[in-house]
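Heads up, one of the protein chains got dropped from this complex, but the rest are sitting where they should.
Chain IDs A, B and C follow the sequence of writing; residue 1 opens each chain.
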Amino acid sequence: MTYNVPEIAWAPLVPIIVVLVAGAVGVLLEAFMRNVALRRVVQLQLSVATLVLALFAIVWQWVAIGGDGVVVLRSMIYLDRQALAWQFLLVVFAIGGVLLFADRNREGEDAFTPLASVAPGSPDETVARAKGLAVTEAFPLAMLATGGMMLFASVNDLLFLFVALELFSLPLYILVALSRRRRLLSQEASLKYFLLGAFSSAIFLFGAALVYGAAETTGMRELLGLYVPERQTLLLLGLFMVVVGLLFKIGAVPFHFWVPDAYQGAPSPVTAFMAAATKAAAVAALARLSYLVLFRFAWELDWVIWTVAIASVIFGTVLAIVQTDVKRMLAYSSVAHAGFILVGFAGFSPLALSALPFYLLTYGVATLGAFAVITQVRELTPDGAAGAEATRLGQWAGLGKRHPVLAGLMSLFLLSFAGIPLTAGFVGKFVVFRAAVEQGAWPLVVVAVLASAAAAFFYLRLVVLMYFTDAPDDASPRVEVRPTGIGRGVAIAAGVIVLVLGVLPAGALNLADEAGVLLSPPVVTGG
Amino acid sequence: MSPVNFVYLAAVLFAIGAATVLLRRNAIMAFMGVELMLNAANLTLVAFSRMVGGIEGQIMAFFVMVVAAAEVVVGLAIIIAVSRARQSISLDEPSELKG
Amino acid sequence: MDILTILIAVPAVAGVVLLTVRPLRAYARQFALGVAAIELILAVGMLMAFDRSAAGTIQFSQIDSWIPQIGASWAVGVNGIGLSLIMLAVVLTPLTMLAGWNEDESESRRAQYYGLMLLTLAFTVGIFAARDVFLFYVLFEAMLVPLYFLIGSFGGEQRRYAAVKFLIYALLGGLIMLVAVIALYFAGPGGEQAFLTANLTGLTYDAPWIENLLFLGFFIAFAIKAPIVPVHTWLPSVVETARAGTTVLLVAVLDKVGIFGMLTLVVTLFPGASTRAAPVIIVFAVFTAIYGALVAIGQDNMYRLVGFASVSHSGVMVLGIFAFTRTAIEGATFYMLSSGLSAGALFLLIGFLVKRHGTASVRVYGGLQRVVPVFAGTFLIVGLTALALPGTSPFASEIMVLIGSYEATRWGAIVATLSVILAALYVLLMYQKVFTGPTPQAMEPTTELSLMERVVIWPLIAAMLVLGFVPALAVDYFKDPSAAIVVSVEEAGL
Partner (left out) sequence: MLSVTWLLIAVPLASFLVLMLAGRRADAWGHWLGVAASSVVALIGIGAFFQMLGRDAESRSESVRLFTWISGGDLQVDAGLLVDQLSLTFVLLVTIVGALIHVYSVAYMENDPRRRMFFAYLNLFIAAMLLLVLADSYLLLFVGWEGVGLASYLLIGFWNHKPENATAANKAFVVNRTGDFGLIVAMAIMFTQFGSVSFADVLGGADGASTAVLTAIGLTLLLAATGKSAQFPLQSWLGDAMAGPTPVSALIHAATMVTAGVYLVVRSGAIYEATDDARLVVAIVGAITLILGAIIGSAKDDIKKVLAASTMSQIGYMMLAAGLGPIGYIFAIFHLVTNGFFKAGMFLGAGSVMHAMKDQVDMRRFGALRTAMVTTWITFGLGWLAILGVPPLSGFWSKDKIIELAFVGEGWQPWVFGLTALIGAGITAFYMSRLFFMTFHGKARWTDEQHPHESPLLMTVPMMVLAVGSAFLGLFLAAGNRFQNWLEPVTGTSGELEPVLAVPVLITLTLALVAAGVALAYWMYWRNDVPTEAPPPSLAVLAARNDMFQDSVNRAVFQIPGTHLTRTLVYADAALVDGAVNKQATGIAAFGEASRRFQSGKVRSYALLMLLGFLVLASIIVVGG
């Protein structure tokens, strides 16, 4: 056997490499920098600088590779504008997320536990807190996760996809466990997320293995050319299991069970990052898989997509309606959004390739903004310091009167989630639904819009609470908005983006259209 | 012995792994079930690789092993953190997040 | 910038400014009224410049690219119908602002109220001017937001319930319409101006059922807005609890968006399906006319009563549209204006009463005519316009609908005419209970209509009388557009 050392076109990989290297450097920093305060600053600056650099690199590559895309690593990685668009989104979300990670309140506390290894409520924890320790690992973890997601959105090989999947999942499992307050919940969320995540990625992997058996390759571009028709059932089963793994990450019913628990338990900045980025990465991979492979099996898989989409919008909506916790409500809303996203896949319209990045952009920005707001609404401790986040719905009563800007932003994000025109969410829904209708999937769209009318109810419930309800005078603990510079900045930036994308989306849609192409699969025949 | 039998074996292992996750209350045991599923996949890869005659499958198996190892690290870390906090590694006990 | 864009931009920008700029709050009323006055002047200017001899063609047209990727344009322009409804909106808005002038509330809330009013006005003008289906849809739905806040923030006990109900209803219709809007894109020519109304008119469809479904998608949204039975129940809930000013805008102007939509979108875009559906819709319309009137008779709350009355009127308008005769369509269009003025004035008057005694329940009132004769007289006159007394513009419009639709639907017209009798009942019973009979002790200190209130109401009465005696002042603007609609329907029927 001879091995050809694969030729690698490094340039298109620069954005991913930069991010992953920064992650590695960050880990080293953790090991060697002892001064916590300094370490935190350095980690933050490193992360943000790297991400911004990656952003530029992506733009540079966008221009450089042109409309067709380039082969980077044999069948493993091809890079096209579709991939770059997703990478761009992911980096944007990462910037938002990392900024929120760094956000600290007036008492200098961020969202993370000072020391993850000590038991909640133990004397050790008090000591750690007193010493001013901080889990600055969050930054390199976030960088690694981002890098993994960027890879996930770009690779063309199912097994490589698995590696990327684990690369971004493992840091997230840890991040979820790091909450400063309500640590038991945080750990519980992490455990559940981890176990179910591992479970689903095992299914994913097994599916990939079956595909390998059926087609003798795991490269998406080669699959259709190489598979042996007699083994179609095997291939279909394998692909289905792969899709299930992706649906898990997207958070679609019935693979959504981790979503509410993880969203609620995780520190809000992590939830924000996770909600925006994971979904985008998973949708990117599903889109790639769909338009390279699955479209051939549209007849069989449409049923699955329809079922899952309908189940997601319905269950996501009705469950969100009965929630009493803001974060949990948004979690179920994200399940419903998973359904809306899947509507775009119905019939595999080519329009979806440009619609999906746009949709995820609108969804992700609004999500980041919403969680940025959530981090600022706090219960007050008896001595007046900011305590845990006030996530019970009732605690938001009357917020609109006391903090019109914040409440206004939150309303804007909620309206965007609900898909009200002149917000980004509407344009996103429009283009996704358009893709589905183009393929004649209008009944699915009708179900989706009916559900989103019902969904408006729970988004509005929060608006009603904020604006139309007076805060109870004797609320205990008292709830107050403790605006933080970064948190407010992120929320405002997100608000501006939501409005701009809602009112004047032409530019962004143009880019999305340009991103709506996949490097066409080379026809590979024979064994 | 035909390599296809290994595929069947892998399928059985995968099912056993899945059943372990579903049935065992002990977090470590459930976690082991996941590992078993991963390894079943690995076995499948290798078996198919053998059937096909390529080596990609075998190479990928190594990747999977590495990933699985990383997963063990993260998983055990989380389980240990939970057990420290709760003095228990039952999967059913931490169920405050629900509904 | 073209005049219509300015007309939309002025209140929109002013509204946002008022909502965000703190120092302006102290002068919220004056600022808002000033903006509304400027808007009125601009609109009157537009009215002057409008070429009445070509009322059927779109004037002041402006088409700019907006979101070319999805075929949406910033396309505005008005024919006679759109122009008239814009006039209705810009006339009523300053009057409602005046009506709420002395509302006792904090500066910030006041700024919020007037800011939202201005935003609503901007959206309203935009809707009546939109010549692009996508733009229309966007404004149609986005308008819900300021309205939602207007209803939910200002008003009575049940306002939250009412606001949510309003929004869910409207969204439900709107979202179904969204599906139809998208599907319409694929039925049309596509391209960067795919959604221009002009490009979507006169399409041929592969199969009738496609047109039927598209028609249904649009129609349901407008039926909810109009509203017609059985999708009307948001209206009484809202009018019962919302502030009078909000109610006036909502019922007098915004509900007309539903009828306007049926007339200028539904029937124009889908003449074939409209013809096919007309028999069913007429049944609904007539039922609405009677049902609304009957339920109005049984109401204790005056706001609800007038709300149901306007439901009944909507039924008559829909009947007029789907009768597809020129007389009936012109009548229905005219009725939009007339009933807007009439219901608006009535709501304002009830608002004045409520401001004096804190309730809209007729049971509390009585014998006011002796105490406040001018108020009583004004109320009676406005009430008589609501029951379409000859000589007032509601009469001229209603009679055009009833007489004009007989040809198309004999029994529909006859049954709808019964609502004329019922209208007398609900209006006069309300008047009787509130203003006649012995005066209860609590009613003795009622104050007479103030100068401000007269300034608000009497112009509306004058307008209704003038239009009642010389309907041509308004109807001339509808002639050509209505004729065009009838022609398009007839062609589709062939």
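Keep this in mind: a contact is a pair of C-beta atoms (placed from the backbone, for glycine too) under 8 Å apart; a residue touches a chain by one contact, two chains touch by 3 or more.
As the structure is a prediction and not an experimental result, all values here were calculated from the model.
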Which displayed chains the hidden chain touches across the whole complex: A, B, C
Which of C:Tyr291, C:Phe322 or C:Phe379 contacts the chain that the document leaves out: C:Tyr291
Touch criterion as defined above, residue of C:Thr93, C:Gln299 or C:Ser314 at the omitted chain: C:Gln299
Touch criterion as defined above, residue of C:Ala396, C:Leu460 or C:Val489 at the omitted chain: C:Ala396
Absent chain, residues of subunit C that touch it: 165, 169, 229-230, 232-233, 236-237, 291, 294-295, 297-299, 325-331, 334, 367, 369-370, 374, 377, 384, 389-391, 396, 399-400, 402-404, 406-407, 413-414, 417-418, 420-421, 424-425, 428-429, 432, 435-439, 469-472, 475-476, 478-479, 482-483
Contacts of subunit A with the absent chain, listed as residue ranges: 191-192, 195-196, 199-200, 203, 236-237, 240, 244, 248, 253-255, 257-258, 260-261, 297, 299-304, 307-308, 315, 318-322, 454, 457
Positions on subunit B where the hidden chain makes contact: 18, 21-23, 25, 30, 91-92, 95-99
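In the analysis below, only the chains that are shown with their structure count from here on.
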Centre-to-centre distance between subunit B and subunit A (centres being mean Cα positions), rounded to whole Å: 25
Between subunit C and subunit A, distance of the C-alpha-averaged centres to the nearest whole Å: 43
Subunit C to subunit A touching residues, read off their complex: 65-70, 137-142, 144-145, 148-149, 152-153, 159-160, 163-164, 167-168, 171-172, 175-176, 178-179, 182-183, 185-186
Residues of subunit A that touch subunit C when the two form their complex: 415, 418-422, 426-427, 429-431, 433-434, 437-438, 442, 445-446, 449-450, 452-454, 456-457, 460-461, 463-464, 467-469, 504-506, 509-510, 512-513
Complex contacts: residues of subunit A adjacent to subunit B: 1, 116-120, 159, 162-163, 166, 170, 173-174, 177, 183-185, 187-192, 194-195, 198-199, 202-203, 205-206, 208-210, 212-213, 216-218, 260-261, 264-265, 322-323, 328
